[in-house]
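Here's a slice of the assembly, chains where they normally sit.
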Amino acid sequence: MSKKKRRKIHKHGLPPGTLIYTGDREHAPAAIQSVWFTPEQYISDLEYRPDWIQQKETGVIWYDIRSLTDTALVERVGTDFSLHPLALEDILNTQQRPKLEEYENSLFFILHNFRLEVETLDLLSEQIAVFLGPNFVISFQEDADDTLSPVRVRAENMLGRMRKRGADYLCYAMLDTVIDNYFSVLEDIESQLTDIENTILTEGAQEELKARIFALKRVINHFRHRILPLRDATHKLYRTDADLVEENTRPFLRDLADHVTQILERVDSSRELLTSVEALYQAEVSNRLNNVMRLLTIISTIFIPLSFIAGLYGMNFVNMPELHWKYGYFIVLGVMAAASLAMLHYFHKKDWI
Amino acid sequence: MSKKKRRKIHKHGLPPGTLIYTGDREHAPAAIQSVWFTPEQYISDLEYRPDWIQQKETGVIWYDIRSLTDTALVERVGTDFSLHPLALEDILNTQQRPKLEEYENSLFFILHNFRLEVETLDLLSEQIAVFLGPNFVISFQEDADDTLSPVRVRAENMLGRMRKRGADYLCYAMLDTVIDNYFSVLEDIESQLTDIENTILTEGAQEELKARIFALKRVINHFRHRILPLRDATHKLYRTDADLVEENTRPFLRDLADHVTQILERVDSSRELLTSVEALYQAEVSNRLNNVMRLLTIISTIFIPLSFIAGLYGMNFVNMPELHWKYGYFIVLGVMAAASLAMLHYFHKKDWI
């Protein structure tokens, strides 16, 4: 997944619609997989089979492109299915915001798969683009590994209701799979928060927590900014009046939109909690400073006057009667002890000790 | 009620509609209670009586499932009443956000019962799901104890207008009972706030208040986040055009929505008050630091110069005329006393003492 997302280069000054892959995963070769299924049959081919569109009269066809390094392949698929050039450009420009776009005869959905690397607190993202046509779905995954494999497994093994439904349900299943992953990210974030909070409450304001809080704040903000537009997109999908979406798929799309809303609410909740945790950290830090100051004050306040008395009788005046008293030294020691005790009592009363 | 709600595990990667209970109360066995009443009659059975639906021609039937550990039972009820699989999934997935969903021939409402454990400042939650059908209500309570018992008591004892009204009023009564509990939580929160505020104002910024303020902040934020979607849900319920809701029940639903709005306003008010209390705490802490600093300064400022003078006459120079003056020592003592008084006067003028 993309780690250095903040340093991605935007292609400036090119005519709109120019196809250039702007991600940072150039090494994995692009792969394509064609799948066709009906309630009864399931055929999978690791070749690109555009001919199926004409051949198959029923069922759902799914083309899944993994890794986007082969621009020519993307363009060829685009030409075969008359996809809009701007949509193709969006597929390759992998830092798009999530969105739903409606074209004549097709819906185009962009969203991202996220993973939180817990060690470094890096939020890795992978762009997933999905075209929904009348009886086919085309998916473009930025990474070579297969984020959508749970969908394929369910289709192959007849789990759930996938095989009995149309292309719209397949598309829904893909989005649901990706969005379901967000809950893992959320849980990672929340467990980080709980962990930081516990560390502060039990071990105090450790120095290293500062960088961790900062990193987590960045993760949460980044995550939130990337999901925020998804809420609109999923609600738009749920309310679309395109014929491509069947009526009995809508409750599932409503559920999807609901999940995104729920995720956002939990992200906001985490944000607030992080703010509280940060305040707690600050309070802990300043509390520690206070303790340091208090100790300094107690030590100084006790010894400075005592030292003065000692200094007093260290003066070399010829005529200092006390110096010649027999018990002068012991009287002074007594006075010093009494003063110390009085001050300790005062501090105790003031609740400083 | 659920205490470790933040560590609940979401079931990833399963096909949508799979029924798994995700809560943390596995031990209590599930129980079901069937109730049927007309203005004249009230029958209660601790068995599941789906046959009543066919048998009873008038009156209202209420199935109340307590504890969700028996997934098969939930599924059976779902099949008997053709409930949507996603709704069944929501019932078992007990960290849902509050919502109203309209299906053909039924309304589905999810909300939560809350209780604040005052000792630990933990906000416990229990999910309550309610289906409203033409002449029946099905309620699913996450816990084994009976949150809805006041409703049953009123129905049994003919209190209020429950027996004279339809299923929609019964459903309203359930929601009202749960939402009424929120006022207790609010009062607990508000009394905690008042208590913290008084402690600060009378006893100063006690160390232990910090954790308490932090915990209360979390409770308030959590509470708010869980009620916020409820406002929309109750307003949607009040404005629904489903035939299931009779016209003379609407004023009650409007009142319900009004209560939720009022609760949210009081929560917001508490939030602001907490922010003020926190600022007060911080001010108190920094005030204390100031006092410590001031004392240190006074002590140091008085004694450092005096010690210097003492040190001066502790020097061993052969030729130091003052040392040989007869009243040199007493003159120095006098000078020291005068300097101290002058400085005390200065501090007094500066309002530091």
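Labels A and B are assigned to the chains in the order they are written; within every chain, residues are numbered from 1.
Everything that follows uses one rule, which is that a contact is a pair of C-beta atoms (placed from the backbone, for glycine too) under 8 Å apart; a residue touches a chain by one contact, two chains touch by 3 or more.
The structure displayed is predicted, hence computed values, not measured ones.
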Tell me, please, the full copy count of this complex, given that what is shown in place amounts to 2 chains. 5
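Heads up, the rule we're going with is that only the chains that are shown with their structure count from here on.
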Between 0 and 180 degrees, and as a multiple of 5, what angle does the rotation take that fits chain A onto chain B by Cα atoms? 70
Roughly how many whole angstrom separate the Cα centroids of chain A and chain B? 26
Of all residues in chain B, those that touch chain A in their complex: 6-7, 9-10, 12-13, 15-18, 84, 86, 96-97, 99, 101, 103, 204, 207, 210-211, 214, 217-218, 221-222, 225, 228-229, 278, 282, 285-286, 288-289, 292-293, 295-296, 299-300, 303-304, 306-307, 310-311, 313-316, 320, 322-329, 332
Which bits of chain A are touching chain B when the two form their complex? 150, 154, 159-162, 173, 176-177, 180-181, 183-184, 187, 190-191, 194, 201, 251-252, 254-255, 258, 261-262, 265, 268-269, 272-273, 276, 279-280, 283, 286-287, 289-290, 293-294, 296-297, 300-301, 304-305, 307-308, 311-312, 314-320, 351-352
